[in-house]
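The complex appears here without one of its protein chains, the remainder shown in place.
For chain A:
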Amino acid sequence: MTSFKVVPTATDGPCREDSIENLKIPSAQEQFKSNHNGDTIVLGIEGSANKCGVGILKYSPPSSAETCGTYTILANPRKTFIPPTGEGFLPKETALHHQNHIVALVRVALLEAFPGEDKPESLLSAICFTKGPGMGAPLQSCAVCARTLSLLWKIPLVGVNHCVGHIEMGRIATGASNPVILYVSGGNTQVIAYSNQRYRIFGETIDIAIGNCLDRFARVVGLSNDPSPGYNIEQEAKKGSKFLTLPYVVKGMDVSFSGILTKVEELAKTERVEDLCFSLQETLFAMLVETTERAMAHTGVKQVLIVGGVGCNKRLQQMMEQMVEERGGSVCAMDYRYCIDNGAMICQAGILALQFGQITKLEDSWCTQRYRTDQMKTIWRAP
């Protein structure tokens, strides 16, 4: 085995399972084996967009009646495909990026999670992978790797809905048991609330996702894609001061961003980039805060969880906090490690499915570009 320096990607301590108030984990399971320590460890592969990530997650059962089981991330390396300024990521190039990096990422994750271990794969109980939604070719690349590992190591596969992965990661990392969820990323914009074993979509975008709107705006004004277009817009927006009126499109619980993009592209010919970034952020986020508030009022829930890549944006978190504070609630937000697509979130949703007896047969392990959040039954939550 080649030896190289492992940069730590998992630095957080264990998360208590009782904080998220799931159902009790059934004891007898035929689908998988825990390892000789009594722990259940899974490896998760994510690659639905331009990030390719591998996570390893451990569940330690309670050691006595008084203690509580915990979930710990053992490794969570990730590699991002960054297209040149002015360009977006295309399916074929992104798939090639994932194909080039996925095997090395699995190796790096195993080295970090089990240093000095001769047969790290023998400690794993399952391979989790993203079944959808996302871009077809990148998804399929990661699924092909996951399937091969599953056959080589003779452990089951667990197909995971990407959105549910985000939500479960957010719940366990912040300890929010039943929040209203704002899921904002490059491909998705949804306000979600839980009911009867499904994450129900309360409101969503009717055209493009918020991240897509930001990415395309960044392309027009020539902002770099490194580390991400959204981050660079956030930095520029801090320098902006002049508010330019943009269309504010909330239709019931749904939002629309394409008209705003057209308008802002038009204004880009005459206005300063900083002011455009500032106005764009303010308008987009206000729309999201409005629909989230309505979901809170409807469900009577006091906690809001922000997940997805755009969820790292400090201004969005700040605006959300202001609204939630006025309602006497709290916001749970995370930083870039967990907001942005990563392997550990696929592990988290996957291990829950596994522990409750749900696995994916090899012949059913195909990927799908369309897979709505409410299509995956969350059998680990109380009906």
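Please note the rule applied: contacts are C-beta pairs under 8 Å (C-beta built on N, C-alpha and C of every residue); 3 or more make two chains touch, one makes a residue touch a chain; residues count from 1.
The rule is short, and it goes like this: contacts and distances are computed from a predicted model.
*Asks:* Out of "Putative ribonuclease P protein subunit p30-like", "Transcription factor Pcc1", "Dynactin subunit 4" or "Superoxide dismutase", flag the one the UniProt entry gives for the chain missing from this complex.
*Replies:* The missing chain's protein name, per its UniProt entry, is "Transcription factor Pcc1".
*Asks:* Among A:68, A:152 or A:382, exactly one should touch the missing chain; which is it?
*Replies:* Considering all chains, including the one not shown, the answer is A:152.
*Asks:* Which listed residue, A:23, A:82 or A:96, touches the chain dropped from view?
*Replies:* The single option touching the absent chain is A:96.
*Asks:* Would you write out the residues of chain A that touch the absent chain, in ascending order?
*Replies:* Considering the whole complex, chain A reaches the absent chain at 95-96, 99, 102-103, 106-107, 119, 121, 136-137, 140-141, 143-145, 147-149, 151-153, 362-363, 365-367.
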